[in-house]
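Presenting chain A:
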Amino acid sequence: MATSVGRMQEKEPQFFAKLGHTTVHEGELARHSVYTRFLHWAYGIFFFLALFTGFATYMPFLFRWFAPAFGGPATTRMLHPWFGLGFVFFFGLQAINWWGPMKWTDTDSRWIKHLPEFLRSTQALEPEDVGMYNGGQKLQFWEIVVGSIVYLITGIVMWAGARTFGATSVAISYILHDISALIMLFGIFFHLYQATFGQPGTIQAMTRGTVSEAWAWTHAPAWFRQMTGRDPRQALEQERQRRIARERAIEQLARGGPAGPPGGGRA
Partner candidate 1 sequence: MNNGRDMTRPDWEKRIRRARELAAQYPAAAEVLGFYGEIAAFQREIFVAAAAENLHADPMRPLGEQLVRPAALGRFPALVELVEKKGPAGLAQAARELRQETPDEWRALLIKNSQPNGSDLTHRFFARACLQPMAEYLAFDSKVQFSGYSGPLCPVCGDKPQLSVLRPEGDGGKRSLVCSCCATEWDFRRILCPNCAEEDHGKLPRFSAEDFPHVRVEACETCKRYLKSVDLTTNGLAVPVVDEIAAAPLDLWAAEHGYQKIELNLMGL
Partner candidate 2 sequence: MTERRTLQTEQISGHPGPVPGMGMQRNLEVCKLIDATTCIGCKACEVACVEWNDLPFQPTTFDNTYQTMPETNWNYWNLIKFREHQREDGTLMWLMRKDQCMHCADPGCLAACPADGAIVKYANGIVDFHQENCIGCEFCVSGCPFNIPKFNPATKKVYKCTLCSDRVGQGLEPACIKACPTGCLHFGTKEDMKMLAETRAKQLRDVSGFKDAGVYDPESIGGTHVIYVLHDAKNPELYSGLPKDPSIPFAYKAWKSIFKPLGLIGATLGFVGVVFHYVFEGPKREQPEVPPPKPEPPAGRKEL
Partner candidate 3 sequence: MEVSRRTFFKAGLLGGVGLTVFGFDAAPLLAQTQGLKISRTTETRSTCPYCSVSCGVIIHTIGDKAKNVTPQVVHVEGDPDHPINRGTLCPKGSSLQQDIMNERRLTKPQVRRPGSTKWEDISWDQAISDIARLVKKTRDDTFIATDSEGRTVNRLESIAFTGGCTDTNEFNFLVVKTMRSLGLTYIENQARV
Partner candidate 4 sequence: MTNGWIDMKNTDMMLIMGGNPAENHPCGFKWPIEAKRARNAKMIVVDPRFTRTAVVADQFLQIRAGTDIAFLGGLISYALQNNRINKEYVVNYTNAAFVVKEGFKLPEDGLYSGFDPATQVYNKSTWNYEEGGNLTGKAAAGATMMAAAMHAGAHPAMVVAAAATAAAKPGAPPPPPMLPPNVAYDLSLEHPRSVYQLLKKHYSRYTPEMVERITGIPKEQFLKAADLFTSIRKDGDTKKVGTIIYAVGWTQHTFGTQIIRTAAMLQLLLGNVGRAGGGVNALRGHANIQGATDMAGVFDILPGYLKVPVPNDKDFDTYINRITPKAAKPKEWDSFNYWSNTPRFAVSLLKAMYGDAASKENGWAFHYLPKVDRRYSVTDIWDDMYRGKVKGIFAFGMNGVAIGPNSKKNIEALKKADWLVVCELFPDETSSFWESPGITAEDQKKINTTVYRLPGAGFAEKDGTFVNSARWLQWKNAALPPPGEAKLDQEILARIFLKIRELYQKEGGKFPDAILKAAWSYTNPNNPSLVEVAKEINGKALADVTDEKTQTTIKAGQQLPGFGFLRDDGSTSGGNWLYCGSWPEAGPLMQRRGTEDPSGLGIYPNWGWSWPMNRRVMYNRASCDVSGKPWDPSRKQVWWNEAAGKWVGNDVPDFKPDSKPQDHMGPFIMNPEGVGRLFVPLGFVADGPFPEHYEPFESPIANPLHPYQSTNPVVKKFKTAMDKYGTPAEGYNVVCTTYRLTEHYHYWTKNNPMNVQLVPEPFVEIPEELAREKGINGGDKVRVTSARAEYIAKAMVTKRIRPMKIDGKTTYQIGIPIHWGYRGIVEEEGKTAKDLANELSPTVIDPNAHTPEFKGFLVKLEKA
């Protein structure tokens, strides 16, 4: 069963639509267009290139072993700002692309308040009002937006150097660039984790563009509802209740007494 692409909130340039397509199998939902995926991997690659060249260049006492891969320290240094620009460029496009879906809502604020509970996985499902992206994802998105702007400005200052912007600007930029990088680095661990081990099935959204319906209603219930019109939550609840009841019944059966919820029920 295929779902209409048009219902996705992402717009896709004609070029990319022609370039590739997204096959949605039975039990799957289309999540990301080819364009989105392309952008993601583009800035993803640039991010890591910039990250590694950055490591090699700016903390060589730990990471100078990165440099040979880029043709030595000097080339590494030379490439880094270009990688950075690549990252900012593609991420910039993505930001335009995602500007809508990433809008911050009350739901997201609520989500953030309950973050510790989500981390501890006390619930199997996202809250029912979580849409295409949850608060965490949005937070990371906006962090990257802000971070990219910081990168861009401070990077250019350092790139042009003290000759153009003066020693003080460079020194300040140096710190801000570092801070930006450290925060983003911190965040990226979660991103990678959540995309892979943390929430199995996620990465498929950026590879094939689809997610399973199960994934969708687990991790983005509102979106799932929007996409399918179904709301399996009640059914799940009932099922859950049913199972609980059933287990109790079995327990009672094992004890030899009548099974049923406290205070009455089927017995």
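In this section, contacts are C-beta pairs under 8 Å (C-beta built on N, C-alpha and C of every residue); 3 or more make two chains touch, one makes a residue touch a chain; residues count from 1.
If you want to know what made the cut, all candidates are chains of the complex that A comes from, given by their letters.
Note that the coordinates shown come from a computational prediction; the quantities given were computed from them, not determined experimentally.
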* **Touching partner of chain A in this complex, picked from 1, 2, 3 or 4** => 2
* **chain A residues within the candidate 2 interface of the complex** => 57-62, 64, 73-74, 76-78, 119-121, 124-125, 158, 161-163, 166-168, 170-172, 174-175, 178-179, 182-183, 185-190, 192-193, 197-201, 212-215, 217-219, 230, 232, 234-236, 238-239, 242, 246, 250, 253, 266
